[in-house]
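The complex appears here without one of its protein chains, the remainder shown in place.
Our next item is chain A:
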Amino acid sequence: MNQPSALPTAGLSRRRFVQGLAVGGVAAGLGLVRPARAQAGVQPPGVLAGTDFQLDVCRTQVNYTGRVRPATTVNGSLPGPLLRWKEGSTVTLRVTNHLRETTSIHWHGIVLPFDMDGVPGLSFDGIAPGETFTYRFDVRQSGTYWYHAHSHFQEQTGLFGALVIDSAGPERHVADRDYVVMLNDWTDEDPARIYTRLKKRSDYYNFHQPTVADFLRDAREQGLGEALAMRRMGNRMRMNPTDLADVGGAAYTYLMNGTAPAGNWTALFRPGERIRLRFINGSASTIFDVRIPGLTMTVVAADGQDVAPVPVDEFRISVAETYDVIVEPHEARAYTLFAQSIDRTGYARGTLAPREGLRADVPSMDARVWLGAQDMMGAMHAGSPLPPGEGSKVRASHDHHASPDPSPAGRGVNHARTEYGPSVDMRVDMPRTDLDDPGIGLRDNGRRVLTYADLRSLDPPSDRREPEREIELHLTGNMERFLWSFDGVPFSDALPIHFRKGERLRVVLVNDTMMNHPIHLHGMFSDLEDAEGNVLVRKHTINVQPAQRISYRVTADNPGRWAYHCHLLYHMEAGMFREVVVS
């Protein structure tokens, strides 16, 4: 199952495609690779610090696979320059559009006035070709964030970069070295074409589908009955158990700080130092599982918010999330930073080393695990469905709406009446609420894997009120038609969601699909709760696992029009997007 298959891309060897070029990167000027960059190892994108910034969005030729392809970049680098701000300052960012199409930059996770949020159609009209838009706002937070385009597929083609905001006070976690580790999924293909292909055939890029050979192997190893049984539900429901990612390694080369695996991005250290690594998943569509074999990573921040330190061996970083970890290597040797994609079709890789030019073993990717019962059925799997009584009780303690739960199962799930049409291919009546599930492919892998249940914000919620009301939204889709939506209603048909200004409300998300969805609310933070309603951690992007129910509190204190969407770019484009109005 783990054998790489050949690629649809003719004339490009699998290895070259997945590994990329050692010397790849931004091909300056005449489409040539800058020799300095090639020989010295790829340097991190430039760092711009201060309060005034000039950012130029342009089209740049890059070469990661042996083919020179156009990218959309900021100041000519991919990723764009690291912007370093200071909490308490006012920043001014002049963004000039040198493209032939409208562009925009959204400051992901930054709380600011809505007209500075950079979403065309909601915040402003976008930045027209040749125009300069000036963003100006107060920086009232610190931590690791990022920025990216909110126009077309420009985020996929390179328009993104890291944001690091230094705290106004002393840092909680001092480190001797501080590196941004930006992950992303580069493709040589035109993302508009990827989207059309997915629309026509949603498994276009899935080269790991169940085969006759898999069946025979399972029948031999586990018996015919078992082999049939493990396929029964998926086959009945027409749900593909290998549907872990929409695109994957058949089209993607995974980059770490803009460097393909063969280029081996390297961060230096001296043994005994404390190193802060700021992981950012700037992918369009790829969820990564990150580990550094030989080192324990202590997670100290999630989505820019300090959390109680959690030592782990591995963490999953969904699209648009950020995690800061601290590592303390004591040996003078190289360590591999290994970020494999959730569908195990490729990885981004770099090295922590005492000096340039070293490399450590790169682990092989984990086996691909099929989506199982809990990813389709939620809490109904494994003979432990929840009782109507207890389920209702938990729900009742949540629900200040005081509306009796009419659902026959009493589990607190109430499907929208718009979930019964062609746009929805399944509904989960008893979703799981297990925040301590690391998710498909990471369960019981013998490593300590971070889960949402491990995260505790160190700063208490700024708003301690109980939620006054609850908004339940279901994450829905139809994989065969590649339609994605909330409550079965795509963005183009949807009314805005109204948050009443000043209210504290609970958002309940139920994932009625078999895919993970990183849900991002602009302009306001989401205080993630456990199943009992206790606030755990403050995040800007919340990954909802297949057949999972998650709730979080939001304080509607930022008036305006905001985007609210799945951060998988192709899901957002296909309709999993809502406007939130705070008024």
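The working rule: a contact is a pair of C-beta atoms (placed from the backbone, for glycine too) under 8 Å apart; a residue touches a chain by one contact, two chains touch by 3 or more; residues count from 1.
We adopt the following convention: contacts and distances are computed from a predicted model.
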Per UniProt record, name of the chain withheld from view ["Cytochrome c-type biogenesis protein CcmE", "Copper resistance protein B", "Acyl carrier protein" or "Peptide ABC transporter permease"]: "Copper resistance protein B"
Hidden partner chain, touching residue among A:Val74, A:Val312, A:Val424 or A:Leu475: A:Val424
Hidden-chain contact residue, picked from the options A:Asp185, A:Glu321, A:Asp527 or A:Glu579: A:Glu579
Residue in contact with the excluded chain [from A:His150, A:Arg291, A:His540 or A:Arg553]: A:His150
Per the touch definition above, residue among A:Asp56, A:Glu328, A:Glu480 or A:Asp557 touching the missing chain: A:Glu480
For chain A, the residues touching the chain missing from this view: 5-6, 8, 10, 102, 104, 120-122, 124-126, 150-153, 192, 195-197, 199-201, 204, 207-213, 222, 226, 229-230, 232-233, 235-238, 369-377, 379-387, 390-391, 394, 406-409, 414-430, 432-434, 436-438, 440, 443-444, 471-472, 478, 480-492, 495-498, 500, 531-532, 561, 572-575, 577, 579, 581, 583
